[in-house]
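A protein chain is absent from this complex, but the other protein chains hold their places.
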């Protein structure tokens, strides 16, 4: 079964640079991650007002999946995402809003993003994916896990394609690597290929 | 041919007890862990189900003299202890360790300790206590985390990555989550009343639960027949008005189990007691033709234990299969959902074989898992 699965398309967002299928498609010198992600979404002409309401983790995951799914729509695409810092970036923001009892106004719009899987909800809504979705946390990118879980989803018929994503974000440090596992494509779905795409 | 995967060891640490037996006796006795609390965490008094520190520390002292563990770590370690000890198995790289939580050690942020608040730090701390060799896998998928972890463990075993998986789930009641649910105007001003007419929202609780998921049938309590975790693709906080994701999840689980819906003997549902969640579930169960199946929510006993709830409620559900007992749904009085569901009003002794566990959460996530009691039924 393994030899019939491929990495159909992939994207990465890191250090102010965005690439799709190995080609750089956007570069920016904006250091602030929120401004960079907003600038990127405008650059690609993505019209989606809800984007601006998202926290940075969701913005990052949304943009990464947008770049891969725009040419590969399939309503049976499962979402398999992970990172290292969970939703800690927004957790810290929320904690600050409740720390001072003299200025205590917990925000529901911030609180809802204190869960890492909210970004999967955002992607599901955008692409109307009523599919398998799960979010995991590892100390570092874990290709063995992604491979085993993605293959299981396809082999058991739970999904036709699996959009895999490593979307790490804390303060101004971020890295997104998003790739689509499918029965079509040219690049074999192997650990070696995934690791090499992740590091490049 | 896919491998059969089973639940063998089970345990839980809750306000209602530190073993499955103690918890089950209290549930059968109709005892709830929910109490009224008034403290500096939030401006108003609130109801919640809290694990008592004195007992936790006394029990933990029997296992370790170290004072460096957080409350949540102690609960998770105590939940796992008897299962790991009893399994006497190799904790090497063929054994997975899964930890499921929504907020983990979030209280560490109160003192600015970012590292301690990292979920992989929590998982590694618990893993190191037992000496698990494989890299911990943290499942953090809002309120379905606990039940999703069982599904993930089963899939990883079937994919051949592991032979068995120790799964632990836990969450605490903190200022962080209390204030957040308050800001959502989702907190009940009385112990929560799932599916009832006068329900006004969630009661929070804390718990840890643990199971061993394995391809070894020899000490099995139940077999995992099928599972599904489908998104509503509708809203990031509001439950779907049509129950779409939950319907799809149950359908996916039943299809894999190769089981018609009418074979389900009972449902342990999510039942958070918010107006919209319970209504959504009632609509989904009616669409699935499951409206007459006995159903309960355990939130009236434990409150909503967030990422722990799905695993805790599965442990109790499997014990209910073993004991052939339906537990009355605490806090229920008059039906308060627009489409009828068969909420269990009184404890009942009844032969049980198949049990469906469901959960739904923020981000539009839903999970359903079908279990079969282990044993011979003359087939």
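Which chain is which? They are A and B, in the order written, and residues in each are numbered from 1.
We take it that a residue touches a chain if its C-beta (ideal position, glycine included) is under 8 Å from a C-beta of that chain, and two chains touch if they have at least 3 such contacts.
Throughout what follows, contacts and distances are computed from a predicted model.
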Chain left out of the displayed complex - its UniProt protein name, from "MBOAT family protein", "ABC transporter permease", "NADH-quinone oxidoreductase subunit M" or "Acyl carrier protein": "Acyl carrier protein"
Which displayed chains the hidden chain touches across the whole complex: A, B
Contacting the left-out chain in the complete assembly, out of A:72, A:93 or A:107: A:107
Touch list for subunit A against the chain that is not drawn: 38, 49, 51-53, 105-109, 112
Absent chain, residues of subunit B that touch it: 183-185, 235-238
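Note that in this section only the chains that are shown with their structure count from here on.
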Complex interface listing, subunit B residues touching subunit A: 2, 43, 102-104, 106, 109-110, 114, 117-120, 123-124, 135-142, 148, 152, 155-156, 158-161, 175-176, 179-180, 182-184, 228-237, 244-245, 248, 252, 256, 361-365
Contacting residues of subunit A [partner subunit B, same complex]: 79, 84-86, 88, 91-92, 94-95, 98-99, 104, 106-108, 111-112, 114-118, 120-122, 124-125, 127-139, 142, 144-145, 148-149, 151-153, 155-156, 158
